[in-house]
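With one protein chain withheld, the remaining protein chains of the complex are depicted in position.
For clarity, chains are labelled A, B and C in written order, and residue numbers in each chain start from 1.
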Amino acid sequence: MIQVLLFAHLREQVGQDELAIPENQMTVAELRTLMVHQYALHIQDVMVAVNEAYAVDTDVIYDGDTVALIPPVSGG
Amino acid sequence: MIQVLLFAHLREQVGQDELAIPENQMTVAELRTLMVHQYALHIQDVMVAVNEAYAVDTDVIYDGDTVALIPPVSGG
Amino acid sequence: MFEIVTAPISIGKVIEEVGHRNAGAIVTFIGTVREMTGDKKTIYLAYEAYEPMARAMLAEIGQQIKKQWPGTITAIVHRIGRLDIGEAAVVIAVSSPHRQDAYAANRYAIERIKKLVPIWKKEHWAHGETWIGNQQESVSYTNKDI
Partner (left out) sequence: MFEIVTAPISIGKVIEEVGHRNAGAIVTFIGTVREMTGDKKTIYLAYEAYEPMARAMLAEIGQQIKKQWPGTITAIVHRIGRLDIGEAAVVIAVSSPHRQDAYAANRYAIERIKKLVPIWKKEHWAHGETWIGNQQESVSYTNKDI
């Protein structure tokens, strides 16, 4: 199981602040594709963090990892 | 009479914080010469302010003006 | 001190955190909620964060600063939740023996925050609300006019 955290407009669009993806292993790129197809999210600008660190498309996500979709930030 | 204010090491060197110069009119350059000859002050680095504004050597000082010798500043 | 808080930020405490006997300069940046952006009037802002990651990244920025400008000490506090006009959203304090480093490091901190730290603000305008989409504050990617 992979936990996916949602923030800002993604959270509002999906209507919940996290999703549970029933996978044991997938790449970040595969997760992106899933988000687009299954939830119709626009995530070109969205960065992905795995266990609180930014990840690239080829990084692998494992069962138990916490993934976060990070839309362009606007703190400060 | 021209009042000359002294600060920092110049004040300490002369031993007083102001001088009264019995002149009716002189240039800044002439005042500088006077300070060097009469009080043995080293004033190459010293700026001169007349009535609280920085002045150049050719500016004229008149009776009643307040002159200040401004050593290199070190505020902040 | 690298914190995400919900209560008003005590600017004095953030400054105290970086002051020490060999600090000759302390530069602080306070990001406050501005009323007008162009001709749009903000009523209030709502900030949210991915808190554990945001906190860790603030601390990491502090570490990078210490490496790049030795002798500096940095503290960063970012507030989340509802913020009204004039309130401080972020306070960054950097102390240094010399002023050049304190300015440069402080500037670096806010630029990194605006690029990388997972915090988002939603502007509540007079006639709608908008998630602000990037650190340049120019592009928004959703705009739900009510």
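Rule of thumb we're sticking to: contacts are C-beta pairs under 8 Å (C-beta built on N, C-alpha and C of every residue); 3 or more make two chains touch, one makes a residue touch a chain.
Just so we're clear, the structure is a prediction, and the values are computed from it rather than from any experiment.
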Query = Which chains here would be touched by the one that got left out?
reply = B, C
Note = Out of C:30, C:46 or C:59, the sole contact with the unshown chain comes from C:30
Message = I need the residue numbers on subunit C that touch the omitted chain, in ascending order.
response = 11-12, 15, 19-36, 85-86, 95, 97, 99, 102-103, 106-107, 110
Query = For subunit B, which residues touch the unseen chain?
reply = 5, 7-9, 12-13, 42, 45, 49, 52-54, 68, 70-76
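Everything that follows uses one rule, which is that only the chains that are shown with their structure count from here on.
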Remark   = Rounded to the nearest Å, the gap between Cα centres of subunit B and subunit C is 48
Query = If you average the Cα atoms of subunit A and of subunit B to get two centres, how far apart are those centres in Å?
reply = 72
Inquiry  = I need the residues of subunit A touching at least two other chains; which ones are they?
reply    = none
